[in-house]
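On to subunit A.
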Amino acid sequence: MKAIPRAHPLWLAYILHRLSGLGLALFLPAHFYVLSLALTDTARLDAFLRLTDYPLVKLAEFGLVFLLAVHFFGGLRLMALEWLPWSAAQKTWAAASLAGAFLISTTFLLRAI
Partner candidate 1 sequence: MSTKGPQVTVTVQRGGPEGPGRKQQFQVPAYGSQTVLDVVSWIQQNADPTLTYRFACRVGMCGSCAMMVNGVPRWTCRTHVSKVLQDGAMELAPLRSLPVIKDLAADMDPFFDKWVSAEALHHPTASRDDPIAPIDPDAPERVTASAGIECINCAVCYAACDTVANNPDYLGPAALQRAWTLYNDSRDGAHGAILDAVTGTGGCQSCHSMGSCTAYCPNGLDPLSAIAGLKRAATRRFFGKGKG
Partner candidate 2 sequence: MFTLRNIDRHDTDILILGTGGAGLFGALHALQSAPPGTRVSIAVKGLIGKCGCTRMVQGGYNVALGGGDTVERHFMDTIQGGKWLPNQDMAWRLCEQAVVRIRELENELGCFFDRNPDGTLHQKAFAGQTADRTVHKGDLTGIEIINRLMETVLSRPVEKLQEHRAIGLIPTKDGSALSGVLMIDMRTGRFRFVRAKTVLMATGGGPTMYKYHTPSGDKTMDGLAMALRAGLPLRDMEMVQFHPTGLLAGDHTRMTGTVLEEGLRGAGGQLINHAGQRFMFDYDAKGERATRDVVSRGIYAEMRKNNNPEQEGVFISMAHLGPENVRKKFSGMVKRCADSGFDLAAGKVEVVPTAHYFMGGVVVDVDTRTDLEGLYVAGEDAGGAHGSNRLGGNGVANSTVYGGIAGDVMGRDIRRMGALREPDETVLEAELARACHPLTRKPDFVQPLRAQLQTVMWEDVGVMRNEAGLQRGLSGIAQVSDALMDLGVAPDNLAFNLTWHDWLNLRSLCDISEVIAKAALARDNSRGAHFREDHPEPGALEDSYFTVARQTGTVEVTRAPVQFTIVRPGETILPAHEPETLVAAQ
């Protein structure tokens, strides 16, 4: 708390949403590139996909799905907050979306192993 003097739960939700959005946006071109290999070089696509067998890559993948889930639930939370009649339980919402994100990504991770 000392390093970020003004931190509080909703602020953390904000920074998480921003960083996850940023991460996704940076990942997206790579993702598109790999998929477009399907057209030109299926073998390399396969090579890429095989990489997913390595634990480290699995972890990175987990990270990505986590980002997407966090951003997804965070985004839904924001739109609910902005557009649906206001409910005061903001912090609960933020926590719940985080929890949801963890749940999904962990399921993913567990099934992938």
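Note that in this section contacts are C-beta pairs under 8 Å (C-beta built on N, C-alpha and C of every residue); 3 or more make two chains touch, one makes a residue touch a chain; residues count from 1.
Criterion applied: all candidates are chains of the complex that A comes from, given by their letters.
Predicted, not measured: the structure shown is a model, and the values here were computed from it.
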| item | value |
| --- | --- |
| Candidate touching subunit A in this complex, from 1 or 2 | 1 |
| Sites on subunit A touched by candidate 1 in the complex | 2, 5-6, 8, 10-11, 13-15, 17-18, 78, 81-83, 85-86, 88, 90 |
